[in-house]
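Please read the structure below before turning to the comments.
Certain chains of the assembly are absent from this excerpt, and the rest are unmoved.
Labels run A, B and C following the written order; every chain starts at residue 1.
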């Protein structure tokens, strides 16, 4: 059972530019994280974009839906910034492609020592292997269906809407 | 849906004693790891023992079975050394308690920088929330039923027997 | 031989705010770094300000000179952002207080895993114990007198002017 991992950027992959003190995107760290986790899951990683999810446009989301449809795999993990993760999940959820799609991300960049990224990637890969078709968000060790999840802006945690 | 986490020790929780250069067990790091992962899963952590799984006796395994039976929760994660994880899984599997029990561990201690522990804990918590009753081993991002798993001593990875 | 450590902020002490994805200052990490280095040097740490050195004003620099003069200790380490470290060093150098003053900093925040901060703090503490009165910059394992040092903006490394 091969799993496709689509990378879109987000906090997960942010790095610190030591020359100007700004945060930036270079390459994705997902393959390095899979190696660190000694993952033996059959995965194929592809980078769709490397952006802050606050900068993600409707066109970007259409591209994500299209790539999920095109992918040979029926099980897909998408790494995504947390700020608009629920928006992309909803677009994917309404597109209803009959696949199991799990979005995940991180509150702290993987390269910054105390990141939740490895925990989230481990849980996302597990959820995508076991859940029925549908679109989900895996954050904080939990998994939410796309139509009942929101990010609590005050705490930074994901929770049910109702 | 509350989840019980039973700690038994293993590489997961080994530390380096800077006074004599030996590896030792002190407290479990599982609560710290749940905090790092920003886990919002409803979990209760209890330490049953803090030992290398090569030192685990039949009595220890009986105690684990007994504690799993006694626990109020129907979903249980057990952190365990990888060397005899499949033995304990088999004892639990044969006891057939009608609960979802997931054993997990690490190849590198959590405190040693490049550990797979956080990845494994994330995946174990996800598998235990989604799988039907049974006993499983969650390692390397994958999940194996107790009666079809072995640790490959040469590679250190878990794999199906057949 | 007591050593005074004055904290002024800089990359050294920057942290990642997981709620808005910005870098910010909270408390200094210098005491934590001294603990990690198992330092037994007799040091007193005091925070003068917590700012990016690009925001440091002439008044701020006057305050630093004043505090160095007031300090009981004859040996002083100052943690400082690298962008204007040479400017503050020159102001201190011209004030000529007859003390050994060593400025140091970091290219990567201490909290971001791959920081040079601990290396620099170790070298600054060693230089301040051994050098004669004067004002110096300790970066990249080297030590430069205040009137013959500049930061190479392209490489991020410190070097002699002539």
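Quick notes on this one:
Just so it is clear, a residue touches a chain if its C-beta (ideal position, glycine included) is under 8 Å from a C-beta of that chain, and two chains touch if they have at least 3 such contacts.
Keep in mind that what you see is a predicted model, and the values were worked out from it rather than measured.
Here 3 copies are displayed; the structure file describes the full homo-oligomeric complex as 4 copies.
Here, only the chains that are shown with their structure count from here on.
Chain contact topology: the protein chains form an open path, each linked only to its neighbours in the line. Distance from each chain's C-alpha mean to the overall C-alpha mean is smallest for A. At the interface between chain A and chain C, two copies of one sequence, more than half of the residue numbers in use appear on both sides, so the contact is built from largely the same positions. In terms of their C-alpha centroids, the spacing between chain B and chain C amounts to 45 Å. One finds 26 Å separating the Cα centroids of chain A and chain B. Chain A and chain C, compared by their mean Cα positions, are separated by 39 Å.
Contact of a single residue of chain A with at least two other chains is seen at positions 107, 114, 156. Against chain A, the residues of chain C that register as touching in their complex are 11, 14, 16, 18-19, 21, 23, 52, 83, 107-109, 111-114, 153-154, 156.
By the touch criterion given at the top, residues 33-34, 36-41, 107, 114-116, 118-127, 129-131, 138-143, 156-159 of chain A touch chain B in their complex.
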